[in-house]
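With one protein chain removed, the remaining protein chains of the complex are shown where they sit.
Labels run A, B and C following the written order; every chain starts at residue 1.
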Amino acid sequence: MRSAMGRSTATTITVQGLDLCDDVLGTLNLGDFAFLEITGKRPDAHQSVVFNAMLATLVEHGMTPMVMAARLTYLGAPESLQAAVAAGLCGIGSTFAGTAEGAAKLLQAAYGTAGDATHVLAARIVAEHRAARRPIPGLGHNLHKPVDPRTTRLFELAGEHGLHGRYVALMNAISVEAERAANKPGQLPVNATGALGALCCELAIPWQLCRGLAVIGRSVGIVGHLAEELRNPIARTLWERTEAETSGVDEAPGGDQP
Amino acid sequence: MRSAMGRSTATTITVQGLDLCDDVLGTLNLGDFAFLEITGKRPDAHQSVVFNAMLATLVEHGMTPMVMAARLTYLGAPESLQAAVAAGLCGIGSTFAGTAEGAAKLLQAAYGTAGDATHVLAARIVAEHRAARRPIPGLGHNLHKPVDPRTTRLFELAGEHGLHGRYVALMNAISVEAERAANKPGQLPVNATGALGALCCELAIPWQLCRGLAVIGRSVGIVGHLAEELRNPIARTLWERTEAETSGVDEAPGGDQP
Amino acid sequence: MRSAMGRSTATTITVQGLDLCDDVLGTLNLGDFAFLEITGKRPDAHQSVVFNAMLATLVEHGMTPMVMAARLTYLGAPESLQAAVAAGLCGIGSTFAGTAEGAAKLLQAAYGTAGDATHVLAARIVAEHRAARRPIPGLGHNLHKPVDPRTTRLFELAGEHGLHGRYVALMNAISVEAERAANKPGQLPVNATGALGALCCELAIPWQLCRGLAVIGRSVGIVGHLAEELRNPIARTLWERTEAETSGVDEAPGGDQP
Partner (left out) sequence: MRSAMGRSTATTITVQGLDLCDDVLGTLNLGDFAFLEITGKRPDAHQSVVFNAMLATLVEHGMTPMVMAARLTYLGAPESLQAAVAAGLCGIGSTFAGTAEGAAKLLQAAYGTAGDATHVLAARIVAEHRAARRPIPGLGHNLHKPVDPRTTRLFELAGEHGLHGRYVALMNAISVEAERAANKPGQLPVNATGALGALCCELAIPWQLCRGLAVIGRSVGIVGHLAEELRNPIARTLWERTEAETSGVDEAPGGDQP
C-alpha cells in the first residue's frame, strides 16, 4: 500500500511532490490546489481560470434541499458543524448535482471507441437515447432556456483559454441534434452539468470524479449557508411550522423536544 | 489488534461467541441483540424487557429536524437511502437526543467517588449545578409536565423487572431536590433522557455509549419516516415553498434544478 | 403536507396510532417497532419472529470496511458518536449490504406482471440474466457454499411461521435453475441477501425499503463496534501503521496531527 498524496518531517510538509510552504501557500489558490489533488499536476494559467470557474458554478444554488438539510442538522448539533455539512453533501445524487458524470461518461465513451466525426457521433448518441427512451445527460433545464447562461460563460472561458476542444464540440453537437430530432428548438440546451462534464473531459478528469467537483463546490456553499444561519436563523421556524402543519394542528405544540 | 465481535467460516457465523443461526436467529429480538453487541452479554428476560423499552422510547418523535433532513436528503439521492439516514443521524447532538449521556455521566460519577447516602448526593449535585448556573441534565421538559409519562412507564417497568436500583433512586432524588431548591414544584420532573441515563447506569452501560442507544432508536425512526415519504412525499413541497419564501417571491420559480 | 408518524400532548405520546407508554413500551420489542414504523401495522406473533430474525442477520459481520470507517471517525471525533455511526452507514451500497433490494425488486416485478408458474418464471429470469451477462441478485457467496447457513435458518423460520410463500419458492427456484443452466452445482445458493429480499416480499415491504433493514441492522452493529473500540481501541494503531506504510517510511513518524 503506497500513497503519494503528502508527508511531513519536522521542518517540511510535502504535498504531491511540492513543498506546501514554499510552492503552495501564497501561490496556488484553492481551486488550483483542488486541480493538483485530483490530477496530480499543477494547473497552468489557462487551466487555473477554467477549473476555478467550473468549481464556482457548483457553489451556490439558493435554498436547495441539501442546504435545508444542513441547516436543520446544525440546529440539532451546532457543536458539530462538520456533521451538518456532511448531512448536506449526502443529498448530492441522481436528482441533483450528480449528473455531470453522466455527460462526461457519455463523451469519454464516444471518443474512446470511435474515430468518427463529431456530427456522426452526435447523431448516433441521440438516436440511441431516443430509441431507448432515455434522457441525454447534460441537456435541458426547467428554467434556463433557450440557453443556460452558465454554459455560455463556461464555454466562452474555455475558448479564451484554449480548452474548447472536441468534447465541448461534441456536447454542443449533441444538443443541436437532440433539438432537431425531437423538433424542440430551444428546449434542449447544454445545461451547466453538461458543460461541466464536457470540460472535465477537456481537462482529462475521469468521469468517476466529476461528482467530486460538485462535492467540493457544494461544501463551500453549505458552509456559506451555515454562516447565514448563524446570523439569520431559519431552521427552527422551518421545523416548528412543518411539525405543526404535518400533525394537523393549527399552531405548533410549543416545540416538543425531539 | 484484536476484535471479538464476529467471524465466519464456510458453515458457521459466530457473533460475540454465539452461533448466529442456532443461538440468535429466532431467539434474540433486535433489542436483545443490541444489548449483546454493546455489553458483550445476552440479556436475561428482565433486562430484555427494559432494554427494548428504552430503545423504543427513542424511535419516534414526530416531524423532528432530523427526519426533515433525512426526507430532504432522500429527495436528492433516492438511490442512497443509507445516506439519507446518515444525514438524519448527524442531527443528534447537544440540542436533541444527545442528552442522556449527561445524566448518566453525572450519576456514574456520583457513585464512583462517594459512599454518601442518596439524599446527600442529590443535595450536593443540585447545589453544585445551581452555584455554577448549569442546568441539571435529565430534568425538565417544555411539554411533558408535571411528569414525563415515558419516565413513569420506564421506571415502572424497571421496578417490575428488578432494575429500579440506586441510580434510578438518585435521579428521582435529584428531581425532588431541584424542584425544592428552585421552588418550582412540578417543573423539573425526570424527563425521558434522564430516565434513560439512569437505566443505562442500572444496566452498567458506560455513559459514553448512551448516545449509541439514541442512534439505534433514531435509525429505526428515520427509516420509518422514509417509508412514509415513499408513500406520501412531503420533501419536494417543503423545499419549493421554502425556496419561494426565502427568496422573497410570491410563488416558487418552478423548481430550478439545484 | 401531512404525516401520521407520531404526535405528543402534555400527557400522551402517540406513535402510528398507538399510545407509546401503554401499547409500545414493555410490549413491542425493537424489531416489532421497526415493523410498525415501516409498514404502519403491528406485527403478529409470526411476523415478529421472522422480522426480528431478518434484522438480526444484518447486525454483525465482523471487521467490515464500514465498521473500520466508523472506528476511525470515532478516533477523530469521540464527542460525536452519532457522526461515527453515520460515517459507517455511508458505506452501505452496491458492494456491500445494499443488494437485498435487487432480489426483492426482481421478485416483485416477476409476480407483478405475470400469472405464470414459479418454474416458468424462474427459467425466464435466469435466461434473461444469462443473455444480458448480468449476475442474478441474491445468489452465490464467496465463503458460504454450497449453502448459506443464514438462508437455511431464515427460510426454516419462515416455514414455521407461515411466511414461506411464493416469493421464497421463486427465489429457491431461481437458484436451482441458475445452477443447472450454468452447470455450477452448489455454486449459486440463495445467499442471505437473497433470503432477505424474498422475505421482504412475503411481508409486503416494497423493494425500495429493503436497504432500510440493512441500515437498521448495521446501526446496531456499528454501535457495538464502537463499544468495543471504547474498551479495546484499534483505530489509532490502524492509522499509524497505515500512514507509515503508505508514506514509505520504516516507522511511523510519531503521529503528525492530521
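One rule holds in what follows: contacts are C-beta pairs under 8 Å (C-beta built on N, C-alpha and C of every residue); 3 or more make two chains touch, one makes a residue touch a chain.
None of the values given here were measured: they were computed from a predicted structure.
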Here the chain that is not shown touches A, B, C
Hidden partner chain, touching residue among C:78, C:146 or C:159 | C:78
Hidden partner chain, touching residue among B:24, B:75, B:90 or B:210 = B:90
In the whole complex, of B:39, B:64, B:80 or B:108, the residue touching the missing chain would be B:80
Spell out the interface residues on chain C facing the chain that's missing from view.
-> 61-66, 68-70, 72-73, 75-80, 83-84, 86-88, 90-98, 141-143, 191, 234-235, 238-239, 242-243, 246-247, 253-258
Against the hidden chain, chain B presents residues 1-3, 7-9, 77, 79-80, 82-83, 86-87, 90, 242, 245-249, 253, 256
Residues from chain A at the interface with the omitted partner, ascending | 1-13, 15-16, 20-22, 24-26, 28-34, 36-39, 48-49, 52-53, 55-57, 59-63, 67, 78, 80-83, 85-87, 89-90, 92-93, 98, 143-145, 149-150, 152-154, 157, 206, 208-209, 211-217, 219-221, 223-228, 230, 232, 234, 237-238
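Basically, only the chains that are shown with their structure count from here on.
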Which chain would you call central, comparing Cα centres to the global Cα centre?
-> C
Measuring from the mean C-alpha position of chain B to the mean C-alpha position of chain C, what distance in angstrom results?
-> 22
Between chain A and chain C, what is the separation of their C-alpha centroids in Å?
-> 31
Note: chain B residues in touch with at least two other chains are 61-63, 78, 80, 83, 86-87, 90, 92-93, 98, 143-144, 234, 238
